[in-house]
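Heads up, the thing below is written out as structure tokens.
Only one protein chain is missing from this complex, and each of the others stays in its spot.
Chain IDs A and B follow the sequence of writing; residue 1 opens each chain.
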Amino acid sequence: MEELIEILKDLHSDVDFDTCTTLIDDKILDSFDIVSIVSEVNDRFDVAIPAKELVPENFNSAKALWDLITRLEED
Amino acid sequence: MLFTSLPFIVFIAVLFVVYYAFVPHKERWVLLLIASLAFYWFADPRYLIFIGVTALTAYVFAIITENYNAKRKAYLKANKEYFDSESKKKYKNKTTRVTRLLMLAALLINLGILAVTKYTNFVIDTMNSWRTEPLSFVNIIVPMGISFYTFQTVSYSIDICRGTIKAQRNFFKFLLFVSFFPQLVQGPISRYEDLSQTLYEPKRYGFRHVSYGFLRILWGYFKKLVVADRLVIALKALTESPDEYKGAYVFVVMMLYAAQLYCDFTGGIDITIGIAQMLGITVKENFNLPYFSKNIKEYWNRWHITMGTWFTDYIFYPLSVSPNMLKLSKWSRQHLGNAVGKRVTVYISCFAVWLATGIWHGAAWHFVVWGLMNFVVIMASQELEPLYAKFHGKFALKNKPGYAVFEIVRTFLLMSSLKLFDCYRDVGLTFKMFGSMFYTFNVGKLFNGSLLELGLTGGDYLVSGIAIVIVFLVSLYKYIKNKDFRDYLYEKYPLFVLSGVLLLIATLVFGAYGQGFDASQFIYNQF
Partner (left out) sequence: MSKEDGKLTIREVLFPLLTLAAIFITVAALWFLQRLLVPKYQRGVVEGSMIEEYYDSEEPHEVLFLGDCEVYENISTVALYRDYGISSYIRGSAQQLTWQSYYLLEDTLRYETPDVVVFSVLALKYGEPQSESYNRMTLDGMEWSLSKWNAIEASMTEDENMIDYIFPFLRYHSRWSELTATDFEHVFDKDRVTINGYYMRTDVLPEGPFPDPMPLADYTLPETSMEYLSRIVDLCRENDIELVLIKAPTLYPHWYDQWDEQVRDFAAANNVPYINYIYLRDQIDLDMSVDTYDAGLHLNLSGAEKFADYIGQYLVDNYDLTDYREVPEVAQMWQDDILFYDELRDAQNAELMQYGELRSWGANAIEN
């Protein structure tokens, strides 16, 4: 989780990713950010996030994103 | 059938009465299907074959895919004990491969129809430019709304493959999703998961949604008839004689076209969504105050939204996160450094998206260049971001209200100048005309009455000017209060009624329709 927050902080240093739950809805993360996150996650966690998982529900908060990564790891 | 044609208005009026007065509320979707097919039949009965084939393909492949998935899953479950994690993975991968092939087959057929009908002559035209013996054009019909319904169908097929939606088992219901007539003219491009929520549900008459829908339709006609169809007359005159109208006139073209396109396109969408709302159906919004955007990325999140998200979800994301792209991303970060490497894949995907967007808009090179110019501008602003950050670090302008206005005006001008490609419909000419703004100084000419020789009178300019101010104020209300102006009016119901009366009368009196005015086709009609 901390590593994930680190990735996110790299993109937007001024956002509190621990509490924010509207990263997509408030347009904090745009599509470019999401692609960066996917490739970083792929590098560091060795998890490939498929395109069908790139939906707002999975990216609105760091927690949701973390849940997604754990779910994909288990598969 | 154009939205502004009398047969269309009669069609809607009759449909509405029959819908609520004579059809039981559970069967109302059937009437919608009949109306949609009739809409196509009136335009050209042959269109029905095209839309039928497209719908049938997606329908059949979706059911095969879902049945196949279910069977494989059931088999896996029933024979759990015989699978270890390795062979289970293998089995699942095979399932995925097959469903993917099924999806590709469906896409190939449907995108193939789109490509052949819409782009054959474009390819021939392009080839002719370097052939000594020109090929002759082929006579192919382009079914009305084919880009819109094909894209809807493609998104359905992909979502089925991804397993994010359940297949529609009733072919007629599915056909309604593909052919739902109000959006065949100008979009929006609806997703099955959105539209299906209200499309098939029993629809009861409700005073509120009917009156909301009606007011929205009036608002759409007001924008379209009073502003767009009037300004198009001057725009035609200005762009048909580019040699005569250079310099400051190009700026006039920019401003008029920004207003004309906005009123035409959003007006059409208002009519579509308004009709759907009167029928008890929720269609996704396609615009969210685009001219209030502070940068071009934001602009594309607010303009033609359903198209933008379509390209993001079905081209940009799949391309960016495909295994090969991830490999490329890794490689380039290792070899080109983190800063550059990170961008490579995003830029490649982004390029693909804007190339596709350009081609989608029309079978012509100026659209392709227009799409790629958008790509260039987005990339440039992305690259300049650190510079901006530095600038803002030095000067604390960012939070000043004046700066927001500056950003909005800047983005508006930038996007308006890109739209010149669509005005002049020729790449070289567009660059030439854009350049002339900077070296031909003829501002004085604008005020010597030459604008009155474009087919519009002073009264015409005055009326469209007032209408644009009204449109602007209504938008400003929404921007500031984050609330639809109709909600405010509905709270004070007499005002709601009064604005309906005034809109109707103003549109009928000041609309540019009937003899004496050329009926202009909706810009997005052929898409």
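Here is the rule we use: a contact is a pair of C-beta atoms (placed from the backbone, for glycine too) under 8 Å apart; a residue touches a chain by one contact, two chains touch by 3 or more.
Computed from a prediction, not measured in an experiment: that's the story for all the values here.
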* Structure fact -> Listed by label, the shown chains touching the absent chain are B
* Structure fact -> Touch assignment to the omitted chain, from B:S36, B:T65, B:S211 or B:T272, lands on B:S211
* Residues on chain B that touch the omitted chain in the whole complex? -> 6, 207, 211, 457, 459-460, 493-494, 497-498, 500-501, 504-505, 508-517
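Basically, only the chains that are shown with their structure count from here on.
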* **Centroid spacing, where centroids are CA-atom means, of chain A and chain B in whole angstrom** => 29
* Asked: Along chain B, where are the residues that touch chain A in the complex?
  -> 162-164, 297-298, 301, 312-313, 316-318, 320-323, 326, 329-330, 342, 345-346, 349-350, 382
* Of all residues in chain A, those that touch chain B in their complex -> 27, 30-32, 34-36, 38-39, 42-43, 48-52, 54
